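Apart from one protein chain that is not included, each protein chain of the complex appears where it belongs.
After this line comes subunit A, so read on.
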């Protein structure tokens, strides 16, 4: 809120020591503590944080509901068996929130409204659904009714005005009297909080496309701060993937500069993964070998087209996929640094010309092979020989005359020759023009 009626939403410990409290008007607060630093609240950012929290919660249960501006409600009764008990879920969720950099309070109760109230007025409380659990609500202040905007503020003022300060005392009032004083909403709310009437919620749906950004406090070109920001982005991505029980093998990192067009990095892993460390390693290698055109202001990470993964059951005999993962991991690391073309396997190719009888291949993929009695080493380019007098011919000639159709015709006689140092070479005589001798390989 701006203008003369603006109020403080929260104050840190230092401000509270000066007598500034949440709810004080800005004018009063500045009068009490002129050195106060004020920060405007940003509803868009708050909404984004709430979304992140909801995405995180989706990993536990599909029944997640947003309660703007600051609460996420999750229904866990249906998934308690999987996690054992509610405290396990709370512990895991708290850890996940810390990783996301969110400071949260929590509470658990048999109805969503009760949990919401307890999180605000008795954080950390876990209420088991035993008969008579509603008693814990009795001690809560009447102001709790405003949580989630269930009851208008004027009604709460009316109730406190007659000296009713807790839910318990409100509960004890005659129902007809409350209903007559335009406080029907109070009765409805109480009934829902106590679980006497159902309280349906709108469920949150996971966004199909992932896109988050971080604005850096100061533009930078250094790799370390960029990686630090990337770590946050990848954590968010991993959270989103875990929520959808999905994995992805690629995402796009945009580094936005002030004047230059954004630098884009395609982060490609060899196999779909949820592990943020893998992307971080790839990003580290990519950034290390790139010179950025200008300082980076905003980092944006986008991903889509994810793959649903099969949850692995705990295996009695260790993890059989571990070997594969290590192999993929190495491949993607090397490719991130040197480029995909520079890391390859080999395959044979049906062509008689020795330089065309092989191809680069995708590592790990099997192709039909055409073995041949050939040297283990082939020179990328045949090397001219001055003379062959010192060589002893051991086998040959093998005539290779082919390739007239694609302009790279060869017309050669190949021999296996023994060099003076006793190594075996594969040499040929070019019959096409000059009848010169060349070395083409070594029987290494």
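Here, a contact is a pair of C-beta atoms (placed from the backbone, for glycine too) under 8 Å apart; a residue touches a chain by one contact, two chains touch by 3 or more; residues count from 1.
Here is the rule we go by: contacts and distances are computed from a predicted model.
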Pick, from "Translesion DNA synthesis-associated protein ImuA", "NADH-quinone oxidoreductase subunit N", "Putative tricarboxylic transport membrane protein" or "Cytochrome D ubiquinol oxidase subunit I", the protein name that UniProt gives for the chain of this complex that is not shown. "Translesion DNA synthesis-associated protein ImuA"
Decide which residue listed in A:192, A:242 or A:329 touches the omitted chain of the complex. A:329
Identify the residue among A:105, A:172, A:370 or A:390 that touches the chain left out of the display. A:370
Using the touch rule from the top, list residues of subunit A that touch the missing partner. 323-324, 326-327, 329-331, 333-334, 337-338, 342-349, 354, 357-361, 363-367, 369-380, 418-419, 421-425, 441-444
